[in-house]
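A single protein chain has been omitted; all remaining protein chains appear in their positions.
After this line comes chain A, so read on.
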Amino acid sequence: MLTLYTDLLCIGAGLAGERCAVEAAGAGFEVICLSLVPARRSHSCCAQGGMQAALGNCAMGEGDCPDVHFQDTVKGSDWGCDQDVAWLFAETAPVEMRRLAHWGVPWNRVEPGVHTYYKGGKPFEKEELEENRGLIHARAFGGTAKWRTCYASDGTGHSVLYTMDNRAAQLGVQVHDRTEVISLIHDGENCLGAVARSLRTGELVVYLARATLIASGGFGRIYRNSTNAVINDGGAHIAALDTGMVPLGNMEAVQFHPTGIVPTDILVTEGCRGDGGTLLDKDLHRFMPDYEPEKAELASRDVVSRRMTEHMRKGKGVSTPYGDHLWLDIRHLGEKHIRTKLREVDEICQYFLGIDPVNALIPVRPTQHYSMGGVRTNRDGHAYGLTGLFSAGEAACWDMHGFNRLGGNSLAETVVAGGIVGQKIVEYLKGSEVSFPTGVVRDQVARDQERIEALINGENGSENVFDVREAMFDVLEYAAGIYRNGDDLERGVGELQEIHERANRIGLKTSGVGANPELALALKMPGMVRLALCVTYGALLRTESRGSHTREDFPERNDRDWLSRTLATWKDGASLPNLTYEEASPVYTIPPGERGYGGGKIIPRDAAKEEK
């Protein structure tokens, strides 16, 4: 068996993983990044919109500062975030955007003169100042008081990830792609590295490391319909949960985006609605004003997603072999606008739907988009539960997003957190000594090997892995979607427990030889169901509505009982996660209040306490 040693092992070579790697390699440490795909194919490359940082260079960003960014972020989180972390983030973001410029990102820049911009479908004029010529420009995004989203045309994630990977290559960071972590190695106190399976040969490889970072992105693929890349299936979250000691935070906080296209759930931008697009039902009736007379299609993401679901539940969706959907209508915006201002949408429609949005309706439905929950860390990115284990990016619950993250704040988080956590890892590496007990390593590898053999030989049963996955998808769809209620959640938890049993009885239909994809899925299937149970059980117990977590039977945001973060751990052999809670924030620089959008009632923090 191949065994490799390194100072820092990054599980993940997306923006968060590589930003940490660059920091450690820059300080002279040896770093290996693992990835399921070549680093540049990581999901970070898909982000188009941009990343938030209060530079205040453009006319519509005038007067912006980290303070305003901080306020937007806390409100966006519905007061579920750690405010110290949100502040650290807002303060550091401008420096990181400039650093990216230094490393080679072709940010769009300020062009002085009078420009025509659009708001709510209507044009207006604004002058960019000569003194700001050539500085980083910014565009508008939802939930922000100022134009603050830095962008490189419509390929921000792509440009930033390529730049970061260039930088990593320059510093000698190794990327072992087509390599999948299946478990963490630990002695009960320290994390010592990970066991990985080669997706080229199927062989197991042991990585021993003085520090280990989980930067594996989101786990959206436990849902059937998601904007996430197909590799975002939570493999590293499972490895963390399976230690029995590392808690996952706020797993019930799952963000849905209103406009994924049908059938492939590829995202079409919020800009469609921002520029005046409307949502229609199967009778071609514009229904949003019936529910939200004021804001209609321009209500916030969670609100629009909720209303669309409600409307389809009334039988107003268009039914297809791929499920129900609604229509997005941008035809009235005209050919010129669509081919230039919405070029990306135009391409997606032509390529993936074979329709021309200039004269055809776009089939859309709300779809899973972002995982606010993840490996719970402290402010330094150090995971709870094990020394030497860190986490950053979408995989982590650091926690600056609370129960709803703002557009443009996630990509920025990957590099900001990556920089900060990377520095903390460097400090840790300078002061730590680790020993690698061979027995611990051998035991972990033996456990993984046994699981593989049992699957190949069908020792535990002959359940079909795809059937099990479909069953899990079904439950999450009805129980842990946009709307949740006690009855469905309770039923869902029960069914997922049965599905978990089935997942433990999977047997392969194929030989499992080499880079067999059936084996890869079968190995993580029981863990995916455990993640699904963390989401569903957490949602069942959280009897309030906050951010993206909406309980029909508990419509209030309940600060009295639930201004808290859920922590889920999983003991070996258990059938449910163990849930505990901690205070959402150590300080409330901005005391809990109204978000200013979305409506809803609030039970104040100082209302008389009830027994929980």
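Following the convention adopted for this analysis, contacts are C-beta pairs under 8 Å (C-beta built on N, C-alpha and C of every residue); 3 or more make two chains touch, one makes a residue touch a chain; residues count from 1.
Here is the rule we use: contacts and distances are computed from a predicted model.
S.K.: Name the absent chain as its UniProt record does, using one of the following: "Sugar ABC transporter substrate-binding protein", "Type I-F CRISPR-associated protein Csy3", "Aspartyl/glutamyl-tRNA(Asn/Gln) amidotransferase subunit C" or "Fumarate reductase iron-sulfur subunit".
M.R.: So, among "Sugar ABC transporter substrate-binding protein", "Type I-F CRISPR-associated protein Csy3", "Aspartyl/glutamyl-tRNA(Asn/Gln) amidotransferase subunit C" or "Fumarate reductase iron-sulfur subunit", the name matching the hidden chain's UniProt entry is "Fumarate reductase iron-sulfur subunit".
S.K.: Any idea which of A:Pro289, A:Pro517 or A:Gly593 touches the chain not displayed?
M.R.: A:Pro517
S.K.: Among A:Ile136, A:Ala236 or A:Leu496, choose the residue that contacts the chain missing from this document, as touch is defined above.
M.R.: Missing-chain contact among the listed residues: A:Ile136.
S.K.: Touching the left-out chain: which of A:Gly17, A:Gly50 or A:Gly155?
M.R.: Touching the chain that is not displayed is residue A:Gly155.
S.K.: Mind pulling the chain A residues that touch the left-out chain?
M.R.: Counting over the whole complex, chain A touches the hidden chain at residues 37-41, 43, 45-46, 95, 97-99, 101-104, 106-111, 133-137, 152-153, 155, 158-159, 162, 166-167, 169-170, 175, 177-178, 199-202, 229-231, 262-264, 266-267, 320-322, 347-348, 351-354, 465-466, 508-511, 513-518.
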